[in-house]
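Shown here: the complex without one of its protein chains, the others still in place.
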Amino acid sequence: MKALNALFKFKGGVHPDYNKDLCRDQEIKTMPLPSVLKVSMSQHLGAPATPLVKKGDEVLRGQLIGDSSGFISASVHAPTSGKVVAVEPAATATGASCTAVSIEPDGEDKWIDGLKGIDNWENANKKDLVEAIANAGIVGMGGAGFPTNVKLSPPPEKKITTLIINGAECEPYLTADHRLMLEQAQKVWDGCRIIMKILEAEKIIVAIEDNKPEAIQAMEKVMEGTDLNASIAILATEYPQGAEKQQIFSTIGKEVPSGGLPMDVGAVVENVGTVTAIYDAIVKGLPLTERVTTVTGGVIAEPGNVVNRIGTSFQDLIDFCGGFKSKAAKVIAGGPMMGFAQANTATTTTKTTSGILCLGPEKACSYESMPCISCGRCVSACPMKLVPSELSQYLEAEDYEGAEEINVMDCIECGCCAFECPAKRPLVQHMRQGKAHVMIKRRAAQAKK
Amino acid sequence: MTLVTSILMTSGAVAGVGLACGIALAMAAKYLAVKEDPRIGDVTELLPGANCGGCGYAGCADYAKAVVIDDVSINLCAPGAQSVIDDLAKYLGKASEQAEKTVAKVMCGGNSDQAPRKFLYNGVADCGAAHAVGGGDKSCRYGCLGYGSCSRICPVSAIEITDTNIAVVHPALCIGCGACVRTCPRALIKMIPASRSIHVMCSSKDKGPVVKKACKVGCIGCTVCTKLADGAINMEGPLAIVDYSKDLDNEAVVEKCPGKCIVKE
Partner (left out) sequence: MTEKTENKEASVQKLIVSSSPHAHSGASVRGIMLDVIIAMIPAMAASVFYFGLDAVRLLLACVAASVVTEVASRKLMARDKGIGDLSAVVTGILLAFNLPPSLPTWMAVVGSIIAIGIAKQVFGGIGYNPFNPALVGRVALLISFPVAMTTWSEWIIPNPIGIDAVSTATPLGLVKTSLGAGKGMPFVFDSATAWQFFMGHTNGCIGETSAFALILGGIYLLWRRCISWHVPVFYIGTVAVSAFLLKTLSPGTNMPVAYHLLAGGLMLGALFMATDMVTSPITKKGMAIFGIGCGLLTIIIRKWGGYPEGVSFAILIMNSITPLINRFTRPKIFGARKK
């Protein structure tokens, strides 16, 4: 298997300081069980799960504690065995509030009985495989948390031709996916084969940025001699290569239509972390209860890539990595470009927490809302080819209809515009507000019908 | 050409152009006129002309049209109060409806001393924007953020953001248009009868212990006031809410409230 350079290049994009050296060479470590795990019912995109346990209940690892409610939702499982000590609202990583189940581990970490993988999955029924993935509560672990079983069940009229495995990890600082590909390449590849079996796509492309040569090598090795129509696409290191639409363009040269989904161009993109979770669910029958999170940033004493149970508090993870060596000014769930800044370190990890980034005061950039000087850097940087400066002026004037007309809904909130803005305007915040307003309006219009 | 003739020529030309334009305009006014119920204009005249939008229509003329054509209720104009309703009733020959002056009230008393900020917010100085980042920087997730979205939208500048970062409506200035009610992202502002003086200054739907931790003047859901108020204060979950349709004269509720969130103004 020889990796080849990607044939296409999306317009726009930026080159932030990657700072991956902090933990790209840190082997994945497993964190011991913390004193309490607080598992949010909102681990994913869509409707929060309905809690199935109450205070005082005893649970076992892998036991269903939150039932998926609705089509776009995902089930939640107990990350360890122990006692439920609280079921109450808690702040999620985005600052919203959602019910969370707090579990005090009993230390035995006993799995629930009856978990069984699908033997000989190569010959299994497609439907059974998707169902097993749904039952394991797997969601997109790259960040958005879209329920994977929904993604893997495209309507019959949409023919999926290409499966793209997203190993770009274009967010600065984060190295969790990089380490996964490096240390567990075989597992990643087996997971890919399971998805190929489900989708019956014509080809599979593993997309990796060229700043991870070791990962590329490792994947080349395990993919050697496969009978699938497989290839590795080396992407130029540029943010946001890992954004779904941009990655599809880089690998197969097709633009996902505005307002559409990847399946509209016959593609499905799955994150590397998700792929390993799928492997565990199918081969071992294990629900998703842990993930690799990169704990990093200039103020962390010993940055590293840590396997932690869903529901571990940020503080526990930071302590496991040696704590703060100097005062932190900003704690971010995710990477610096799209992550969510946290009010405190009591937030707990979810299936989508790819990283915990702690920045000192000198790195915590601030927004000033100066007037736009029309330099046009945001226009050059926008990978969706929008005009962020103009949009932000519309949104500052609360002209949401005007903003909708010039495509505010196509914004992917990647942050390239605000990254480049010399006036330090809070462009992404404007876009988010605008998108929220337009969504409210659209929902109201739909309700009327 | 002498000076006199050139002056005459110039005056004549200007007068001619003016005359032609005047005739054209007069013709346009006559033949291109849009037929409109004359009462709409009259009703618009009767309205206060604040164009606040409080009635739910896009300005006074639009409301006048709705009143005349669609027979919409005549008591929707809050700034006009009783006198406008009387005028409209007289003009349209309808029964005068009773209306009590309503004013906006921010149902939160937790200023930055009582409910401090839990983090340093950096971004757009707008309540909606701040609410969406990390859930808002106020310790209480239901409390007034104090970034002044209501104050900016108020057509008569009746809302002040105090030095301790909380919005306060000045009832004497408020015309009751309700623009602030629609703009507050935390739905803290309510329209209440102007004559009332006892209020529960809290909107938190959190349970007692959570409220106590977040704010020094929050409603902890103890239900003491409901017993004293004789049905004029009811519990909605863990929150006491004044029923403004009933009389509330027992001032003991103010003193007895352990959360110190009931005030008399």
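Letters A and B mark the chains as written, and numbering starts fresh at 1 in each.
Note that contacts are C-beta pairs under 8 Å (C-beta built on N, C-alpha and C of every residue); 3 or more make two chains touch, one makes a residue touch a chain.
Quick caveat, the model's predicted, so the values are computed rather than measured.
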item: Among B:G123, B:G218 or B:G259, residue touching the chain not depicted; value: B:G123
item: From A:I103, A:V295 or A:V331, residue that would touch the chain that is not displayed; value: A:V331
item: Listed residues A:P105, A:P172, A:G285 or A:G434, member touching the removed chain; value: A:P172
item: Hidden partner chain, residues of chain A it touches; value: 10-11, 14, 16-17, 95, 172, 245, 249, 255-260, 327-332, 334, 336-344, 357, 359, 364-367, 370-377, 379-380, 383-387, 389-390, 406-407, 410, 413, 415, 418-424, 426, 428-429, 432
item: Missing-chain contacts mapped onto chain B; value: 112, 116-123, 129, 132-134, 137, 163, 165
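The criterion applied here is as follows: only the chains that are shown with their structure count from here on.
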item: Centroid spacing, where centroids are CA-atom means, of chain A and chain B in whole angstrom; value: 42
item: Interface residues, chain A side, partner chain B - complex; value: 89, 91, 94-97, 340-344, 366-367, 369, 426, 429-430, 432-433, 436
item: Interfacial residue positions of chain B with respect to chain A in the complex; value: 118-119, 122-126, 128-129, 132-137, 141, 206
